[in-house]
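All protein chains but one are shown in place.
And now, chain A:
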Amino acid sequence: MAQSANTAAGQPRSSYIKWHQLLPWLIPALLIALWQLAVATHWIDSGLLPAPLAVVQDGIKLWQSGELPKNISISLFRATTGFVIGGLAGFVLGLANGLSHTSRLLFDSTIQMLRNIPHLSLIPLVIILLGIGEPAKISLVTIGVLFPVYINTFHGITSVDPNLIEMGQSYGLSKWQLFTKIIFPGALPTILVGVRYALGVMWTTLIVAETISSNSGIGYMASNAQEFMDMDTVLLCIVIYALLGKVSDLIAKALEDLCLDWKTKGGAANG
């Protein structure tokens, strides 16, 4: 009896997990189905909005011709290079200003001024100074990524519980040990929020930069297709942006799960 009760209890749980995993994909799948249906039944003019299948076929064609892999690669290169440079600069500045009062006095006011300039408004200036080559687009991504990483690193460092720092000091930790064992781990959740946000900014900035001033990349592909009213490719580029954004978010989430596994523990025992 007990065994059958266990089986009965286990079955719905397993179904629930599968259903739970599928749930996030339900709305996108429904929207695509609706879109396909609307085009197939001529509710929507396929000249204005091609069917999803047409977009997929266009994607396969561009992939086979080598155009799509080339443009995705160059966009990925720009995005990751800009992200690494901007992220590192933001992290180092956030760290320095969070840890050193002198550094904070020296840099923070200037950074706050610069932070409030919308970085996309710098595009004309960047084009004049750097042209439409790689440095222009990478520097725009760098600027876009720098500030969210800076703010979150700075905030994370300065928000570490002072009681924990006092405890560390009273237990004889050196300054380096205080940093590695208390300050940095304490700030890490906030820093990773900044990284996750910066990944979104990275794609937005790159897409705008590539759309306005480029001769390669996904943004260029989209603006070029727009010139020829090639709606299949325009939609394909939008779908690729969405997928790249989702992949970035998954990477950020995986990083959080890896570094902050202690946050998922819990449920204190009684007594």
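Criterion: a residue touches a chain if its C-beta (ideal position, glycine included) is under 8 Å from a C-beta of that chain, and two chains touch if they have at least 3 such contacts; residues count from 1.
FYI, contacts and distances are computed from a predicted model.
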item: Absent chain [UniProt protein name; select from "Anti-sigma factor antagonist", "Fenitrothion hydrolase", "ABC transporter ATP-binding protein" or "Cytochrome P450"]; value: "ABC transporter ATP-binding protein"
item: Among A:Ala54, A:Leu130, A:Leu173 or A:Val193, residue touching the chain not depicted; value: A:Leu173
item: Among A:Leu99, A:Ile127 or A:Leu164, residue touching the chain not depicted; value: A:Leu164
item: Residues from chain A at the interface with the omitted partner, ascending; value: 163-164, 166-173, 177, 181-182, 185-186, 188, 260, 262-263, 265-271
